[in-house]
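Let's look at subunit A:
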Amino acid sequence: MRERFLTGYNDFVLPFVLGMAFIISYCVVGMVRIILQLPAEDRKRFFISLVTPATLWKNIKDIFLKCLIHVDIWKRNKLLGYMHSSIAFGWFMLIVIGHIEVFLYTPHRAKLFYYPIFFRYFVAETESTMKGALIFFLMDLFLLIVLSGIALAIIKRVRSVMFGMRRTTNPSFFDLVGQYSLWAIFPLRLLAESFTADISGGSFLTKSLNHVFTSFLSNHANMLPAWWAYSCALGVFFFVLPFTRYMHIPTEILLIPLRNAGIKIRNARKGLAKAQVYSCPSCGLCIDACPMGVMKANIRDTTVYLNRQIRRQNEARIEEISDKCLLCGKCTAICPVGIEGDKLRIAQRSIRKYNLSPDYSGIPVSGLAAAAGDFSGTGHGERILYFAGCMTALTPAISRSMESILKKAGADYSFMDRDGGICCSRPMFMAGRFDAAKQLIEKNTEIIRASGADVLLLSCPICYKIFKEKYRLDGIRIVHHTEYIDSLIRQGVLTVEKDGTRYAYHDPCELGRGCGVYDEPRRVVEAAGVLAEAAKNRKESICCGGSLGSLTLGFDKRRAMTENAVTNLMAGSPDRIATACPLCRSTFGRYSGVPVEDIAEIIDRKTTKTDRS
Partner candidate 1 sequence: MIYQGKQKIWSEYQKEIPDDRWFYVRSCIRQNFFPGSERMFMEICRNVLGKDFYETEHHTTCGGIAYHCDTIPQETVMTIVARQFALMTEAGYENYVASCITSFGNYAEILETWREFPELEAKIRELLWKACRREFNKPKYLAHASDLIYKYRNEIASRAKYRLVNKETGEPLKVVEHIGCHYSKMFPSKGVGGAEYPYVLCGMVEAWGGNVIDYPERRHCCGYGFRQYHVKANRGYSLSNTYKKFESMEPYHPDMIITNCPGCPYFLDRWQYVIAESEGKTYGQNGYGIPVFTYEEVAGLVLGYDPWDLGLQLHQVAVEPLLDKIGVEYNPEDKYKGLNKKDIMRPGLPDVLKCC
Partner candidate 2 sequence: MDFGFRISPSSAINLDNVDLTLFERLHEMEPDVYKCMACGSCSATCPASVYSGMSIRKVILCLQRGREKEAFRMMKNCMLCGKCTMVCPRGINTRHLILSISKLYSETK
């Protein structure tokens, strides 16, 4: 190859160069700020993780698979996956191969970072160039791949259903500018490279187009505007990037190592929270996932809009969106970039100013501790302390069944809150009032410790989650009753009579997505009957709508959500709905056409004899 210009420069590169300089400095400053915003302890942990080989490798792998290949989206929808990876990976390859070209043919220009981008303008083909036929071919191939992705993106804009998305995000003005400039980049590149293909060389795409163009445009002077346009599209894209959803491209590269370092959201707006917010690609997958979106309601209260409003610092909307959420965690579970919609909202709630603060110092612990320590005394194995929880107090069938099961199993058990106890603090925690939650945790910890229990058995997944995550009960095993019953069945302590009843098992948010307990309850249900899976289950299970997570959703607004969740459970034509959460049980009970039972009730019904004597 030979260079066409001694200077290796043309004014048209300016928009790109300026844009690139802007976006690089913006990203560097942003990254430094986010890292500085991390608490010192987290920052240290982050730096260590960067040099730890295991996490380093994971970071590289994650960045490659997630940012370029978009494996998560592939899993969801092939077409959508292809669209994403074609653009991301295709573009990445164009950049990589562009650089290879520069290194191969004009190594002295390697320091000019616009050179690989506009390589075809600055060089002319020589005889030796045929060696690069493969490279030329690859360049055209990847350009074609990118163009196919762009075409799909344009189609998706009109018919999102093809891509498995019922609803998409409503783009903001800057998003549109960004999108159109992004869409324009590659056709313009094709145009520019095609114009120069007879000079600089090209392959099946550019060369062919060049023949078409030269047939009616013989003057090579026409190629300069095309290169200008290409550069401008790039420049515009880079300049608007920080104000668009495409900011997720650079931010995600930071978010992945932050997450891999095990850092948690500690501040509503800074550090990890900020990284998450800017990592949001506005793909809108969370819109379809959100259980509040039934009947096209509450679409603008989904995580994608939360991120957008946090970026805009629209406090009124941030409050509205954060408070309405059921905190079911489904958006977090399906988010391709790993934004934690639920935790982000709790963080927003935690910065509210309250004039009145709870004070539980007046609640006496000694009586509760004495009651909790009053074990039945069968002497069999572990001492099991059963905490029914507030919600179970409203569904006494569950606690009664649990007591019956404990008796059948011959367990040495005690009730922690038979005559009312202290709340586990999860609802308070979900409201973002961490100090109050801490007080409750201390009270309950004191009671549990004083009781002398070996196992803390819970019926309510809401309690279960906070006991697992926030309590320091060293030496005391925390189990949900589904896990406990499963172990009893597996150990042969309980013999369950199986029949042909079909049960749809509903994964409670806090038990499934919240604590990862999916299999134990299914095994228990299968021991008693036939499991008829719901249309969406496990981590995609649909919240019953009764969640305590939402602070503002009124009772009347929840009905449609519950009905939608019931419809989902009916997919396998079950005879009964089985669940493992008192709140789900009472919520479904209100609107379900088939009986709703807790797993404990089913098992109590289907076991008769005691094996342990």
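Candidate entries met the following condition: all candidates are chains of the complex that A comes from, given by their letters.
By our rule, a residue touches a chain if its C-beta (ideal position, glycine included) is under 8 Å from a C-beta of that chain, and two chains touch if they have at least 3 such contacts; residues count from 1.
The shown structure was predicted, so the numbers you read here are calculated from the model rather than taken from an experiment.
Here subunit A appears alone, and the candidate among 1 or 2 that touches it in the complex is 2.
Contact residues on subunit A toward candidate 2 in their complex (touch as defined above): 323, 352-360, 362-364, 390-391, 393-394, 419-423, 425, 427-428, 431, 433, 436, 440, 548, 551-556, 583, 586.
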